[in-house]
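What you see is the complex with one protein chain gone and the rest in place.
Lettered A, B and C in written order, each chain numbered from 1.
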Amino acid sequence: MPADLTLTLVMEVASGILIVAGCLFFLAGTVGLLRFPDLYCRLHALTKADTLGLGLIVAGLVLQNPVWPARLQLVLIWILALSAAATVCHLLARSSLAAGIEPIREPGGSSAGVTSAGEDR
Amino acid sequence: MNPVDLYMLAGIVITLIALYAALTRAHLFWKVLAINLMGTGVFLILLAAPSRRTPEIADPLPQAMVLTGIVVAVAATALALGIALRVIARSGLPFLPDGDEEDQGSGGSAGEASR
Amino acid sequence: MTALGFLLDAAVVLLLVGLATRLLLTRHLFEAIVLFVSYGLTLSLAWVRLGAPNIALAEAALGAGVTGALFLNTYQRLTERIGDGPKSPLLEDDGSRDPPAWFKGVLGGGVLLLVLGAGWALLGAGRRPAFLPHEIAARLPETGVQNPVTGVLLNFRGYDTLLEIAVLVAAMAGVWSLDRGSRRFGRARGEPDEDPVLHALTRFAVPVTVVTAVYLTWVGSTEPGGAFQAGSLLAGAGVLLTVAGVLPPPTAASRPVRAMVAGGMAGFILAGIAVLPLTGQFLHYPEGWAYPMILGIEALLTVSIAVVLVELFVDVPAVPEPDPALESVDPSGDPLGRALRGKEGS
Partner (left out) sequence: MTEFELWSTVVIFGPLLASVVALSARPALLRAGLVLGSLSTLVGSAGLWRAVALYGPGRHPLGGWGQPLGIELWIDGFGVAMLAVTALVGALTSLYANSYFGDLSELSVRDSPAGRGARFFAPLWLLLWTALNGIYLSADLFNLYVTLEILGLSAAAIVTLAVSRQATVAGMRYLLVSLIGSLLYLLGVALLYVQYGTLSLEGLAAIGPSGPIPAIALAAMTVGMAAKTALFPFHAWLPPAHAGAPAPGSAILSALVVKGSFFILVRLWFSVYGGGSPEGLILLGVLGSGAILWGSILALRQVSLKRLIAYSTVAQLGYLFVMFPLLIPEPRLWNADAWTGGLLLAISHALAKAAMFLAAGNMSYAVAEDRLTSISGVAHRLPMSFFAFGVGGLSLAGLPPSAGFVGKWLLLRSAFETAHWTWIAVIAVGGLLTIAYVLKVLRYALDRDEAPEDFRPVPRRMEWAAALLALAAMALGVRALELVELLLVGGPFPW
């Protein structure tokens, strides 16, 4: 039994670390959304960081959950969220380019960058 | 304080501030938004308060009522937004004219104008 | 764990009240709509915390999802109409039309009193013996399903659910009667979107969504799920197909669409009437028939609900310029008479 107990403990700790790391990515993504200068940078921050964060949290939860179908479901959720985020990001960027919104070229950005997420369309 | 109490109090607060907003915001879209929020406030009361009073067993009846309420709210929102768009199409503005204005309008001036 | 749970609850509640207040106070329509969707998603978190996963699903799909999409779609029509002028009163409400301060003051005072009164009354209410929940739990086996919420919705109180479908149909007929007709949405059939990514997502996501919807309908009898959640999922797939140009937009002009909208309700009523000679009461399922009948009704409802939701989403018209003929107060108060008269005159 001690071997099992150790395994469980290791799994618990690993799971905790993964989930906390995932949350950190979400935090980073949110900070990026609020602080980045233009739509394209924000999309980048949101989709990349959040997808990775979700992946880490899913991995942590898979370690915690002993049931195989539930683990598969969790992974399926991640795959679906991943594909939806990627597609939506692509569509948003494409329609913004088509609408004539120019990406910012220089680091630092222009004055337009300080508007909050709610105000740009 | 019990967490369920928190949700119940939030329900009361949201219901009533949404009612206030529905009556004081003139813009039609905010009225529709506020009515939606008012509904969710009532749903919070409906779900939190009974489970607070009988914590020993989950009560499926409020859940069924809230589910029905959500569907009704979607239906009402769709119709309200449709009519609001027509109000904008007719008058160019997302507001309802004052009741008095409307009252005067039907009788005298507009009738004359149509002659 | 309880302390952590309490912190989470407190955070959710504060977020809910904060989002609601901000959304009701803001003057920018787009911000309000975004806040509304965030509010809906936070609310579904609250439903999970309150032990109501059925509602959490419905709230995320319908409350935040479909309603948010309806608002965004309508917003899109407004921006099309005014072009690039962001200061239009359509999108920015400066509050100049709001009622006078005295009205706000009186109403605000009344509302405050009501909040305090209701809060005091409800917090003061003590425990009471629960009769109905025990009764429902005891008689659930007779309903033919194991999910108590489904049992209430489709058997104990099936009549309410039938009328709830009637509410949806009434809203649908109302929207149709606004006669917005066959506005082209997305692309016409046979003219697929040139975007490969959207196309790939459609091909991948639609089958997955349909399978999930079927699963949700079927699992609703034992676990969280059911016709409404499944219907809104299916509606998501339908919207995707319409946007990608695979399906023509459903309109009132199409007879199959009308048949599918009315079909769920018709099937429900006919099932209720069919059992009358056997059991004597409307919707009183004969013994052993409850489960198959409920499943059949749920399947029909899922399709109906999906079609109604797609239609409500897709069929939002462009807003025309005010028509002078219709803008002025109609002197006859009776447009049909006037329309006829115009006909005769010409």
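Going forward, a residue touches a chain if its C-beta (ideal position, glycine included) is under 8 Å from a C-beta of that chain, and two chains touch if they have at least 3 such contacts.
Bear in mind the structure is a predicted one, so any value in this text is a computation, not a measurement.
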If you put the missing chain back into the full complex, which of the shown chains would it touch? B, C
Extract the touching residues of chain B with respect to the undisplayed chain. 15, 19, 22-23, 28, 31, 35, 38-39, 42, 45-46, 49-50, 53-54, 61-62, 65, 68-69, 72, 75-76, 79-80, 83-84, 86-87, 90-91, 96-97, 99, 102-103, 105-108, 111
If the missing chain were put back, which residues of chain C would it touch? 114, 117-118, 120-122, 124-125, 128, 130-132, 135-136, 139, 155-160, 162-164, 166-167, 169-171, 173-174, 176-179, 181, 252, 255, 258-259, 261-262, 265-266, 269-270, 272-273, 276-277, 279-285, 326-344
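Assume only the chains that are shown with their structure count from here on.
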What topology does the chain touch graph have (line, ring, star, complete, other)? line
Rounded Å distance, chain B centre to chain C centre (Cα mean): 14
Distance from chain B to chain A - Cα centre to Cα centre, in angstrom: 34
Where in chain C do residues touch two or more of the other chains? none
Residues of chain B touching 2+ other chains? none
Considering the complex alone, what residue numbers of chain B touch chain C? 3-10, 12-14, 16-21, 23-27, 29-30, 33-34, 36-37, 40, 43-45, 47-49, 51, 53-61, 63-64, 66-68, 70-79, 81-86, 88-95, 105-106, 110-111, 113-114
Going by the contact rule at the top, pick out the chain C residues touching chain A in the complex. 28, 30-31, 34-35, 79, 195, 197-198, 200-201, 204-205, 208
Contact residues on chain C for chain B in the complex? 5-6, 9-10, 13, 16-17, 20-21, 23-24, 29, 32-33, 36, 39-40, 43, 46-47, 49-52, 54-55, 58-59, 62-63, 66-67, 70-71, 74, 77-78, 81, 89-90, 93, 95, 97-99, 103-104, 107-108, 111, 114-115, 118-119, 122-123, 125-130, 132-134, 136-137, 148-149, 151-153, 157, 160-161, 164, 167-168, 170-172, 174-175, 178, 180, 228, 309, 312, 316-317, 319-323, 326-329, 331, 333
